[in-house]
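The complex appears here without one of its protein chains, the remainder shown in place.
Residue numbering begins at 1 within each chain, and the chains themselves are lettered A and B in the order written.
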Amino acid sequence: MNSRIFHIATNTFREAVRDRVLYNLIAFALLMSAAAVLVGQISLNIERLVVINLGLTAVSLFGIIIAIFIGIGLVSKEIDKRTLYTVLSRPVRRWEFIAGKFFGLSGTLAVNTFFMAIGVFAALAYVSHHFVSSDLGVLVALYFIVLQFVIITALALFFSSFSTPIFSAIFAFWLFVIGSFAQDLRNFAAMTHGFTRWMATGAAYLIPNFSALNVITQVAHGEPVPHTLIVLNTVYALVYSMAVLSAAVLIFERRNLK
Amino acid sequence: MIRSRQVTCIASALLVCGMATAALLIHAVDELRPSATLQQMLYITSPKLLKRLSLGYDGLLADIYWTRTVQYFGGTHSRGGGNYQLLWPLLNITTQLDPHLIPAYEFGETFLVAKPPEGAGDPEKAIELVRHGIQNNPGDWHLYYDLAFIYYDLKDYRNAAEAFLRGSQLPDAHPFLKIMAAQMAQHGGDLQTARMMWSETYRTTHDKMIQANAAAHLRAIQVDDNVTVLENLARAYRERAGRFPEDFSEMVSAGLIRGIPLDPLNHPYKLEPGGKVVVTHPDDLPFLDKGLPNGYVPNPFPTLTPAS
Partner (left out) sequence: MYAIEIEGLEKVYNAGFWRQRSKRALRPLSLTVNPGEIFGFLGPNGAGKTTTLKILMGLVFPTAGRAQILGMDLNDPRMKAQIGFLPEQPYFYDHLTARELLRYYGQLSGMDAKQLPHKVDAMLEQVKLGSSANVQLRKFSKGMLQRAGIAQAILHDPKVVFLDEPMSGLDPMGRREVRSLIEELKAKGKTVFFSTHILSDAEALCDRVGIIHQGELRGVGAVADLTAGVHGKVEIVWHGSIVPAAIRSMNADCRAAGESTRIVVPEESQDSVLEALRREQLRLISVVPVRASLEDYFVSQLGTPMKSEAVTSRS
């Protein structure tokens, strides 16, 4: 069982890595880091700030786009184009397929982030000329970004399990946007009453908590990230992804594949 | 090998437990970072820049900032500390993004003017805020009401009266404004005026926090009233008995009062030596002018809404 998931994961990784879209997007992200250096030079003393803010935001946004497009592509497309038929006619369980895709795509995104991060650190080294201890915060921010990718991957897989590629991409993207305002949604829910309050609170806790995984501004100002937050966010990302994947499995197990 | 039904069971269990645990974790994280969005909130401090960046979605963004403002104020208020530095910037951004967000002006009028720990204590900014509101919503009489209230709080009765007057001239203005214009012009400093102002606010506002604030003011007015009357009666007792009463039971025996007097929260008043009347639970009664015990230091953790 485990070996099948492993093989599906490695195959997913291989497919993703050979897709040209990936490289274009990474190139864009690296360009952003370079641009950050230029923008930072416009005003004195905020080069670090701009490089970290712009660089990390680019990594985050482009990463999400990669996650969604490749994530959707790898599952929806596979169902659409019937590559899935030959896989499922073998002793592969449907849930193993979902799990394999998840690990493969998460691995791909982690590697992507690594390369994009090099761009950010290179830009940072260029403007700062040496590394400061608070640069460790940048690593934490990057780690949180990877956690965001993990969650988005799970969501992309979830939507792919029942929806067409286009709609899966749209849903996943919108959940990312809304999830970035998750804390505001919870505040809003606290201000309402009665039935609306139940609905809003429910929704606010169901959407992915991307706002807590975004520490870019903090890190840009050199403020430390509490260790508790790192632990809580890690557990949250794992637990939430697992829940979403379970939902994906529940749907996918029952789906008639046309 | 795991069968299909087993997969369904396990997946369903993981889904439910996972989501529940995730919700708990969200809660834990929120506790950890109460001011998390603070830096994000004000990262871009220029409202004009923000408006441009919002790509036309400024209405939505204004709503988001408004939600954050309320949350910020409520959170800071309950945690104490009384430092409302961010209230003005937040309200400023909100009303720049959406100048027609009327509740924001009312909120600013109430809590920008009030002194710490009840509010930010910055009446000039409050005036600036409401004037911006009037400029963008010239037909809305509520804003003139808000402006008048600010001046009233600053004891600038002339400007308060003028604000009421201008507001009363608007087509669908509440008749209250005309009445108050007159009242303010002649009896600005009276307790009666104060009572009228706060009662009207209490009656008409939709915001729970503003309502609680008005109620607290009304209770304070009541206490001031009570204390004035009781101290007069204590002096009357001294006229007759040659000394101040020791406690209220003596005044009852003298037929000056019917029973032990209670404050609006049903706590008994206390008679101090020298005929001074004080409240026994000053922490529950903010905004008092009279009736405060000697050496009383206001609680940094104020409560606007005690049991009543």
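Basically, contacts are C-beta pairs under 8 Å (C-beta built on N, C-alpha and C of every residue); 3 or more make two chains touch, one makes a residue touch a chain.
This is a predicted model, so every value here is computed, not measured.
Screening A:R48, A:R93 or A:R186 against the full complex identifies A:R93 as the residue touching the chain left out. For subunit A, the residues touching the absent chain in the complete assembly are 3-4, 7-8, 11, 14-15, 18-19, 81-83, 85-93, 254, 256-258.
Going forward, only the chains that are shown with their structure count from here on.
Put simply, subunit A touches subunit B in their complex at residues 93, 95, 181-184, 186-188, 190-191, 205-206, 209, 211-212, 214, 217-218, 221, 226, 228-229, 232-233, 235-236, 239-240, 242-244, 246-247, 249-250, 253. In the complex of the two chains, the subunit B residues touching subunit A come out as 1-2, 4, 7-8, 10-12, 14-19, 21-23, 25-26, 28-30, 32-33, 36-37, 39-40, 43, 64, 67-68, 70-71.
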